[in-house]
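One chain of protein is taken out of this complex; the other chains stay put.
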Amino acid sequence: MSKLTSMADAIARYVPDGSSVALSLALEPLIPFAAGHEIIRQRRQNLTLIAPISDILFDQLIGAGCVAKISAAWVGNVSEGLAHCYRRAAEKDIPRPITIEEYSNYTIGLALLAASLGSPYIPTRTLLGSDLPRQNPALRIEPSPIDGTPLLLVPAIRPDVTIVQAQRSDEDGNAHIWGSVGLSEEAWLAARGVIVVAEEIVPRAVILSDPNRVAGPSYKVRAVVHEPWGAHPSAVQGYYNRDHQFYHEYHTRTRTLEGFQAWLDEWVMSAPDRAAYLQKLGQPRQQSLGVKEHHYAAPVDYGY
Amino acid sequence: MSKLTSMADAIARYVPDGSSVALSLALEPLIPFAAGHEIIRQRRQNLTLIAPISDILFDQLIGAGCVAKISAAWVGNVSEGLAHCYRRAAEKDIPRPITIEEYSNYTIGLALLAASLGSPYIPTRTLLGSDLPRQNPALRIEPSPIDGTPLLLVPAIRPDVTIVQAQRSDEDGNAHIWGSVGLSEEAWLAARGVIVVAEEIVPRAVILSDPNRVAGPSYKVRAVVHEPWGAHPSAVQGYYNRDHQFYHEYHTRTRTLEGFQAWLDEWVMSAPDRAAYLQKLGQPRQQSLGVKEHHYAAPVDYGY
Amino acid sequence: MHYTPRELMVVCAARQIRDGENVFVGMRLPLIAFALAKSTHAPNCVGFFESGLVRDVPSPELLYTMGDAPNIYGSLWTTTTLNVMRPMAAGDVHLGFIGGAEVDRYGNLNTSMIGDWQHQHPKVRLPGSGGGADIASFSQRLAIIMQHERHRLREKVDYITSPGYGYPDAHNPAGESWRKRVGLPRGGPAALITTLAVFTFDKQSGEALLQSYHPGTTIEQVQEQTGWTLRLANDCRETPPPGEEELKVIREYDPQGVWTG
Partner (left out) sequence: MHYTPRELMVVCAARQIRDGENVFVGMRLPLIAFALAKSTHAPNCVGFFESGLVRDVPSPELLYTMGDAPNIYGSLWTTTTLNVMRPMAAGDVHLGFIGGAEVDRYGNLNTSMIGDWQHQHPKVRLPGSGGGADIASFSQRLAIIMQHERHRLREKVDYITSPGYGYPDAHNPAGESWRKRVGLPRGGPAALITTLAVFTFDKQSGEALLQSYHPGTTIEQVQEQTGWTLRLANDCRETPPPGEEELKVIREYDPQGVWTG
């Protein structure tokens, strides 16, 4: 049965106040900005955000006051540096205080891996001697039952919902992702439910023609949203490139609280949906970000 | 630099007596029979074999006396049932005694996963109440440091070498595998070194055109062997199907020790290499197992 | 209408599958049961295969192994063994199927060793767990499929490969409470389907209850072939025979009777 819904319905139904949400899982590419902006428009509150590094999407959600807690390895602006809203919240409780549980990319991955394995934790030897285990109450150090050496235990994190940006999906949520995928697979398998946001909706036969490329089991998918350019300004391999200038503009304009409010009003609040956002972005800019050269994968035969 | 070698050289150099070898990792398909037969011809001794389920390849290596220890979840003949050489070794020390450390598919996977993560063990809740933790000294039960409930700790297994059967590879060991892959990825990442056995050797550009399909990092690959039909009688998706009849013949012929010896002499010892094996198998039989209908994966664009 | 014992077993197995469930499918009879359930009462069930497959339509051809090429073609997800077992470990698999060489009255299953394995060589070395012990540990309900012979249905198995409801001890019963004591996260046997009968289980005591005996057999004959004293379910009765439609589907899928003959 089709799980196709509008972004507004998907967020309204599956991202309630107070839920823990994993999104922005592939590091710099495939960031579901359209989903994040809808969360902001619906004025969601007290969310816990989970990701390895989050480019500026987390900064926007924090600045808009949607976030109570961050479980992540890095919150900033990858090509520009610091994230101003994140700083204001962490340093001055503006617009509201947030709890930060600091992970590294590896340990946030292990936390999602543990949940997906049904294991209470994964032991590792990273972060020993660092201050992260003191800053983050979830992390603990215990002697190994095997040889007594110190181990960092990374407890499982089970997101209420994982939002995955995909190149293409069928209406049931069988989706193809390619390019660097970050922790998308772990977060898909760890979560209670998944929202798929796809550049294209394709027939089931297209996806099933290459089952090794499928991102995860579709029984977990609650909603499929067709949202072309839904990841802008981040990149989607084979569809469009990263809009570095956009990140630069965001960085300069959001240094002050007022600047952020103006930016948010302009790009999120006064754009009712992604279509309006894209209209504002404009055709020429989309063209300049589009694919200039196609590089197709070699054929693969599933025949027998 | 090219890592192309003959099967004889690859086995001679990288599978010495006493080494621990992970092979037959994709369950029923992609079993490196040609590699196993070369191990037998070179009269390798005291090997430790690691796999989830092994179709009849493990039975052959055990019957030939190459094996001192088995760390696996299942040793038999998938379409026929029991494995006669395995029974003779386990029940009567024929041709030599073997140590069996019994795992389940999930726990042998976790053992390889732990090694690949650089973690000493993975905790899980499978096998609790079963006799496997009593039979297998590697497995241990400890209370969870988090809530005190019993946990099975599965220690890391780091194979000396993993032998991976692939559809295609370049000369450096950048390889594509598709179809069900079982524990190939975990074993590749867990092992000290990897031998790739490929149906086809293709230009680097073919593999790199689809980097998401690559089986593992090629820096670990010690040797690349071009061995068409190297997995017969198991299946290679897109190349040939499983030869069920061959498994049936093996099952009936190897009930007795003499029967096994005769089978081994006929199909392994008196066939100096895979070419001779295939000649004996015959063109008509190969044709009957060949691909009748091609099913190609939908195009994927890595462009930008 | 005539049918074979195995055809009846497939029908009984299919009846264990509820619509929309995630089913960890084994080989042979459960595979056909999955195909049967899909095309009758459970069109929305999804099948998991430990070789690294998830699919929601039966394979286009009869399979000898779950890794056969036709089973990969048209699958929803072809991936690693761990990836398909991870959802089961996390509790997402409703029903799992396994077979065995020996089962006891508490649904404990032995697929490893016959004989006194702790002090000498085993009398018979069986292939081992495969994914069986994991399916028995993790799935919400377990359905066991076996040949019904007195030496296979025993008071106590020689070796527990796949945990059922354990055993009672001086202070505690078998059953769900045993599984909790040893640390299993959930589950336990829901059905034992044999060539002669179908058993359910009393989760409190962990004991098998004779739910139905197949047409042509009697409770007495089942008792003769069973290594423990039968306890009957309240509504113990004759197994409803396969319907025409059910047999039709089975025979379309396995026309030669490779697995159901």
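Just so it is clear, A, B and C label the chains in written order, and each chain counts residues from 1 on its own.
Following the convention adopted for this analysis, contacts are C-beta pairs under 8 Å (C-beta built on N, C-alpha and C of every residue); 3 or more make two chains touch, one makes a residue touch a chain.
Values in this document were obtained by computation on a predicted structure and should not be read as measured data.
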{"item": "Missing chain: touched chains present in the view", "value": "A, B"}
{"item": "Absent-chain contact - pick from A:I50, A:L127 or A:A156", "value": "A:L127"}
{"item": "Which residue of A:S6, A:S19, A:Q42 or A:N105 touches the chain not shown here", "value": "A:N105"}
{"item": "Of B:I94, B:L208 or B:V291, the residue in touch with the unshown chain", "value": "B:L208"}
{"item": "Residue among B:S218, B:N241 or B:T254 touching the omitted chain", "value": "B:S218"}
{"item": "Hidden partner interface residues of chain B, rising order", "value": "115-119, 174, 185, 189-190, 208, 211-212, 214, 216-220, 302-304"}
{"item": "For chain A, residues in touch with the removed chain", "value": "26-29, 52-53, 55, 72-76, 78-79, 81-83, 86-87, 90-93, 100, 102-107, 109-110, 113, 124-132, 135, 141, 149-152, 178-186, 234-235, 237-238, 241-242, 244, 295"}
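What we mean here is this: only the chains that are shown with their structure count from here on.
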{"item": "Most distant chain from chain B by Cα centroid", "value": "A"}
{"item": "Centre-of-Cα separation between chain C and chain B, whole angstrom", "value": "27"}
{"item": "Separation of mean Cα positions, chain B and chain A [Å, integer]", "value": "37"}
{"item": "For chain C, residues that touch 2 or more chains besides their own", "value": "53, 68-69, 72-73, 78-79, 82, 89, 138, 185"}
{"item": "Multi-partner residues of chain A (each touching 2 or more other chains)", "value": "117-119, 212, 302-304"}
